[in-house]
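Excluded from the complex is one protein chain; the other protein chains are retained at their positions.
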Amino acid sequence: MKKIETIIRPEKFQPLRKALSSIGIGGLTVTEAAGTGKQKGQTGVFRGTTFQIQLLPKIKVEMIVEDNQLDEIVSIILETCSTGNIGDGKIFVYPVEEVIRIRTGERGNEAVI
Amino acid sequence: MKKIETIIRPEKFQPLRKALSSIGIGGLTVTEAAGTGKQKGQTGVFRGTTFQIQLLPKIKVEMIVEDNQLDEIVSIILETCSTGNIGDGKIFVYPVEEVIRIRTGERGNEAVI
Partner (left out) sequence: MKKIETIIRPEKFQPLRKALSSIGIGGLTVTEAAGTGKQKGQTGVFRGTTFQIQLLPKIKVEMIVEDNQLDEIVSIILETCSTGNIGDGKIFVYPVEEVIRIRTGERGNEAVI
C-alpha cells in the first residue's frame, strides 16, 4: 500500500475529488496547510533589505491506496490540478506498512477501500 | 521505529489519550482534518443530479513509537475508538528512519519517549 500526499491549490480540491470519486476512490483526508515552493523560497536582498517570504495557503490531500491504484491516481492529479502556472503543487509518494479499519479490525487491502 | 497515524471521531480523542497515557505513551501530535471514507466516497446519480459528497470533521493523531510498542497501541486504538458504526476511522502504519530530540540531540529509541 502507498500513501499519496498531494499539496494543491485550494480551488483544485473539488475538481480533484470529483475525478477521484468517478473512479471509485472515496477514502481521503484533507488538511489545511501553507507552504512555499521553489520561487517563494528565494530571498532577495534589495538595497540591504531582505524581501519577506510569504506562505501561500494550500490544501493537503492524503490518500492511502493499493499499489496498483497508484499510477491512475497520479495521472488524475496531474490532469486535474495542473494549470501550467507556478505554484501548482507537488505529489509525494510514501510506503505504508499497515492499514486497519477501526470499525471491523480488517487489515491490508481490505481496509484501504 | 514506526509512525502510527490514526484518523478518528473527534469525540474519541480524549478517551484515546487517556488510555495511551495509562500505558506510558505521552508523545503524540494532533491535527484537525476532514475526510471521506468508503460510503461517503460514493457518488450517486439521481435524475441526472450527482449527490454532493460531504467532508466530515476528523482528528488525526500521529504517534512515533518503538517497534515493540506497535501492537499494544493498535489494540488500544481499536478498543477505544470503535463504536461499530460506519465512520470509526482508520489506522495507518509507516516506517520511520530517524527520530531526534531537538533539546538534546538524542537519536533513535532514546528520542522517541
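Structure notes:
A and B label the chains in the order they appear, each numbered from 1.
Following the convention adopted for this analysis, a contact is a pair of C-beta atoms (placed from the backbone, for glycine too) under 8 Å apart; a residue touches a chain by one contact, two chains touch by 3 or more.
These numbers come from a predicted model, not from an experiment.
Considering the full assembly, A:81 is the residue among A:25, A:65 or A:81 that touches the omitted chain.
Within the complete assembly, residues 2, 6-8, 31-43, 53, 55, 58, 60, 74, 77-78, 81-95 of chain A touch the chain that is not shown.
Taking the whole complex into account, chain B touches the unshown chain at residues 3, 17-18, 20-22, 24-32, 64, 94-103, 105, 111, 113.
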